[in-house]
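Following this message is one structure expressed as structure tokens.
Note that one protein chain of the assembly has been removed; the remaining protein chains are unaltered in position.
Think of it as A, B, C and D in the order they're written, each chain with its own count starting at 1.
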Amino acid sequence: MTVSYNLDVSSASIFSFLRLQLRWNGSIWKYLLKELIFFVSAFFVVSFIYRSELFIAPETRKIWDNFAALFDQTMEFIPLTFMLGFFVTIIVRRWNDIFANLGWVDNTALTVANYIRGTDERTRMIRRNVIRYMVLTQVLVFRDISLQVRRRFPTLESIVAAGFMLEHEKEAFYNVPLKYSKYFLPIQWSSGLLFEARSEGKIAADLLMNEIGKHIIEFRKGLALLSNYDWVPIPLAYPQVVFLAVRSYFVMALIARQSVLLDGKPPEQASLLYHFVPFLMSILQFIFVVGWMKVAESMINPLGEDDDDFECNFLLDRNLAVGLAIVDDCYNQIPAIEKDMFWC
Amino acid sequence: MTVSYNLDVSSASIFSFLRLQLRWNGSIWKYLLKELIFFVSAFFVVSFIYRSELFIAPETRKIWDNFAALFDQTMEFIPLTFMLGFFVTIIVRRWNDIFANLGWVDNTALTVANYIRGTDERTRMIRRNVIRYMVLTQVLVFRDISLQVRRRFPTLESIVAAGFMLEHEKEAFYNVPLKYSKYFLPIQWSSGLLFEARSEGKIAADLLMNEIGKHIIEFRKGLALLSNYDWVPIPLAYPQVVFLAVRSYFVMALIARQSVLLDGKPPEQASLLYHFVPFLMSILQFIFVVGWMKVAESMINPLGEDDDDFECNFLLDRNLAVGLAIVDDCYNQIPAIEKDMFWC
Amino acid sequence: MTVSYNLDVSSASIFSFLRLQLRWNGSIWKYLLKELIFFVSAFFVVSFIYRSELFIAPETRKIWDNFAALFDQTMEFIPLTFMLGFFVTIIVRRWNDIFANLGWVDNTALTVANYIRGTDERTRMIRRNVIRYMVLTQVLVFRDISLQVRRRFPTLESIVAAGFMLEHEKEAFYNVPLKYSKYFLPIQWSSGLLFEARSEGKIAADLLMNEIGKHIIEFRKGLALLSNYDWVPIPLAYPQVVFLAVRSYFVMALIARQSVLLDGKPPEQASLLYHFVPFLMSILQFIFVVGWMKVAESMINPLGEDDDDFECNFLLDRNLAVGLAIVDDCYNQIPAIEKDMFWC
Amino acid sequence: MTVSYNLDVSSASIFSFLRLQLRWNGSIWKYLLKELIFFVSAFFVVSFIYRSELFIAPETRKIWDNFAALFDQTMEFIPLTFMLGFFVTIIVRRWNDIFANLGWVDNTALTVANYIRGTDERTRMIRRNVIRYMVLTQVLVFRDISLQVRRRFPTLESIVAAGFMLEHEKEAFYNVPLKYSKYFLPIQWSSGLLFEARSEGKIAADLLMNEIGKHIIEFRKGLALLSNYDWVPIPLAYPQVVFLAVRSYFVMALIARQSVLLDGKPPEQASLLYHFVPFLMSILQFIFVVGWMKVAESMINPLGEDDDDFECNFLLDRNLAVGLAIVDDCYNQIPAIEKDMFWC
Partner (left out) sequence: MTVSYNLDVSSASIFSFLRLQLRWNGSIWKYLLKELIFFVSAFFVVSFIYRSELFIAPETRKIWDNFAALFDQTMEFIPLTFMLGFFVTIIVRRWNDIFANLGWVDNTALTVANYIRGTDERTRMIRRNVIRYMVLTQVLVFRDISLQVRRRFPTLESIVAAGFMLEHEKEAFYNVPLKYSKYFLPIQWSSGLLFEARSEGKIAADLLMNEIGKHIIEFRKGLALLSNYDWVPIPLAYPQVVFLAVRSYFVMALIARQSVLLDGKPPEQASLLYHFVPFLMSILQFIFVVGWMKVAESMINPLGEDDDDFECNFLLDRNLAVGLAIVDDCYNQIPAIEKDMFWC
């Protein structure tokens, strides 16, 4: 389910900021909740150990303080924000590419409706099948790259049941012996139908047939790109390094942020309140840095199951319904040609 | 309303800098005013509490100072500028994409005017309707993604009233039963008219009809992209993290920037003037950082209602007027072919 | 006037560095000169005030020193380089887009010369006019977005005088009543001439006419993009924030960089020479940071009047001359077909 | 072998993080293992020298400490993360380009199957050869740019043996005397076959022949780009600088990170535990920084032999098998045209 919030930010005011923060679905709060609770709890546990006389003698606490100071001095060795910044930029670019190639049948459907002429049953079936085969290809590709769709269509039978495929088409699909994926097959049926329609004179010219063919190929290219992106993700080592860096940083923070030190020494005027500052700042840093990382984690596989991931199943249903509406229900339904209001 | 300032920066001089700063509409001053006043007021209130003997005893103030020093030491945990820098870059790219796909009918109109020949009423109506249907699609899409346009056209009736749609077209629109958005319908009418014109011989060849069709599809693609960008914004968590980071930073600054400390200690020579420095620098930092963030906030939804947002309503009116002028008023109005000045 | 320096950097040696630095036109020195002189003068004035016993007593100087130290400590609040880095990147991308769409008629002219056949006067006039109308559109667009061109062509009459437009074309232009800009008109004439040529048999096929038409549309698209970029600049607030940040930084530097402090204290061994260091470093910082900003300022409106800005007037003249040469003077002037040196 | 991990990151949870870290192939652990062991061993050896009384007298150790402090102070001179960040971004862009141009025959095959009609042996051979020649070009190009493929096909004979080329084609290939690479030859055969098929009437129109030709050219362009990227890599000096910077940084870290210093002095409370901090942090820094660099190293030549590199041999086999299946086995095998489930 994608999360839309454009109306909340239609102007850049303080209220739009608040409205934005109070969303739940897809929000940073939802992503962070579990880990934040875990981090805060761990912080309190370590704090308790650090401050309780039961566990730690005052001298030991001094050692801990030095320990913390050492950590603090060296934690900047981990180039957190830099790695995240560059990594997120790369992830966002990839996310954009995937989004731009999800595949919409509208262009093909409009061309099919306009160029394959006829209202007899056979012509209507041809038009409908051209579109249905395209959506079927999309179903087949999405099954292999999106968990949502895989769950909905665990087998070819379930695709038949949902009406994206007919029984005899399933047979034809099974009958092609090939050890590689057969995404191309429904697309080939689709273009084959064009040739059929052309030889029966339903399409008036080669040029027009070719134009529809181009749209189909365009659609296929988008799906091929999705499929290739799934085949070759960003090298595993990159997210591993980044995600590990973030997590190990905060594990060390649990130890390093217990002591209250000003330039390496405890402040002169003792006050319990001081302990609040490293705690608060660690929590905030956790929210911002881990939150930033969560953005990357949720975008790295946009066809997955996060709140923000693309709604693949919706897209499939929509493509079939709108495609069929265009090529069949709305075929040749132009309103009467009349003068418009500005005629003179 | 977009804000143009190119003439102010036609050369890189100090005056162009001043002219640029003195603009009001769309300026950083206008965006910041409210929050800046709020921040300054809050700063003064906290300053008063901090310095008045009524509220705080000198020892307490020492504690506050330590508190402030602790905050100062840890506020760099929040990677403000880094997050903003990368975020703004991503937002700007998206803003550019949206801007490049707003949709202009000129190319289609020019092709229509050149390829659909005839001066009889029916031909003129066809030419005009092809264009009007395209702008109508734009109206329908913009209504769903831009508050400005939604406000102008709350209902289909208001679109009819404005002349973008005729009464019987509205009926036809309502009569298509489909639970998905029907943006495609006027586009389909538009392409259908091309086929009509072709069969009546008003277009001389399939190739020419196809060429106009391509322009219409191109136009539709742009609108589809706008619509998709509205459907799938940048994952909510990203702006949340960034905007929250900025705001919480300045809340803490209110406390941390009250004390005047040089390397953690008050300066030796007391002077009230000192208090001016952290105040001034905090204000400046607020202006630059929050200002930078405002740039992002105002660009994140470029079809919204900020000063800088695209003028969608202007675009719709312009598209219809210019489109009709091209396909009708200026149809076949080529000046007499004469020798130019450089003829020899 | 664009500034070319490629020969100076044909190899990466120390001499190429020196040659590069010694250029004047379009150089950082020319851009910076005035402001640098101003900054240095201001620095000396403030230095004089700071060091002269007349104005400031030694105790006051101590306060100033603390003041300076405070500033120094907080001046990093202004994320100068970060903002500049990201801003310049965005500006450069836009500058590139504008540059890539300035509009060259060569492709159209070559196609026109090859596809509109005939050496009679009328055919020649048609070919010439197609090109002239394209350049005329460019003139009209450039007038509205470039000060250079506006200054050269303050009125339509001046365009007629320069030969880009004929008198009766100007009338035709005036006669179209439309409150929006009429850039499309000469382009429409241009495509109209294609249709004319086609019906008179000067173009052999619809396909060829359509091909020329595509080139014209391509040219128009580039100009439309320029015009849109002028209509919707980068949101005003962005350059405002960046330019203001840079300038206010250096105003504060005037005060903060007077004192010579090592870790907040004056160095033990007094020497007047010390004062040279903060001065020199401030000057260098000014040159680099303000210089970097000047790059952005000069690129933000590449059609303006800086040394580096695109030479729009040159482009217009060149386009007309080369375009006419291609379609007329060089029409059908193929050298005799002979065997080349490698024939065997 | 590419490494796929999309299912592991289908949602942004803590488990997906762990699953990601536990992968071995293509993982940061596999890339780093050897160097990490080497670095840790070297660290221990230097530690032993530093701490053992045998080698170093206490006064000498003080000198070492100062030495380390000096190094620590100056190691930030090496702009490690900055260089890596920008370098990785450039490498990733190039990697993306290469990936997008690997070359898939599907589009051409679909067009060939639809536009070259006939089921006689000659027509089938033509269709099959068009595809095979395309894959053959790919084999020839990949041999010169990918070690994997070169190893599989050390000679033209081995290509013949694998069935990508026939004996008499190999002769024809050898017979063309040209000192430049002859990648173009099989592509030329491929397009030549189109002309053949057209003149024999197997392709119905020039337009359709031209369409197939365009797909072949498109395929060739991708391969040409790969070949050019191999010819002109990113200037050698860039990876040299970056990789050397990273490595020399960690050589110095071996010396600098032995001493335990808090603000340049040993901590007051002695504890052997302290030594653990600089050790741990150096290891972590090594993992993250060298790991980041390894990402770049493994992406700089994506056709090489790392775990993450593209599986060129798989692609060649797949292209031939799928291509032949499309143009021959599945030629004209459209399922019977029937009514779909949503027919009404």
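Everything that follows uses one rule, which is that a residue touches a chain if its C-beta (ideal position, glycine included) is under 8 Å from a C-beta of that chain, and two chains touch if they have at least 3 such contacts.
As the structure is a prediction and not an experimental result, all values here were calculated from the model.
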- Note on the structure: The missing chain sits against chain C at residues 2-7, 9-14, 16-17, 20-21, 23, 25-29, 31, 80-82, 85, 88-89, 92, 99-100, 104, 106-107, 109-111, 113-114, 117, 204-205, 207-208, 211, 260, 262-263, 267-269, 271, 273-274, 277-278, 281-282, 284-285, 287-289, 291-292, 294-295, 298-299, 308, 310, 318, 321-322, 325-326, 329-330, 332-343
- Message: Under the stated touch rule, tell me which residues of chain D contact the chain that is not displayed.
- Response: 31, 34-35, 38, 59, 62-63, 66-67, 69-71, 73-75, 77-79, 82-83, 85-86, 89-90, 121-122, 125-126, 128-129, 132, 145, 147, 163, 166, 168-169, 172, 176, 178-180, 184-185, 187-189, 191-196, 206-207, 210, 213-214, 217, 220-221, 224-225, 228, 230-241, 243-245, 247-248, 263-264, 294, 297-298, 300-301, 303-306, 320, 324
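The rule we apply is simple: only the chains that are shown with their structure count from here on.
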- Message: Same or different interface residues for chain A and chain D, judged by whether over half of the residue numbers are used by both?
- Response: different
- What is the size of the turn, to the nearest 5°, that moves the C-alpha atoms of chain A onto the matching ones in chain C? 145
- Whole-Å distance, C-alpha centre of chain B to that of chain C, is 24
- Item | Where chain A touches two or more other chains, by residue | 31, 82, 85, 89, 207, 263, 294, 298
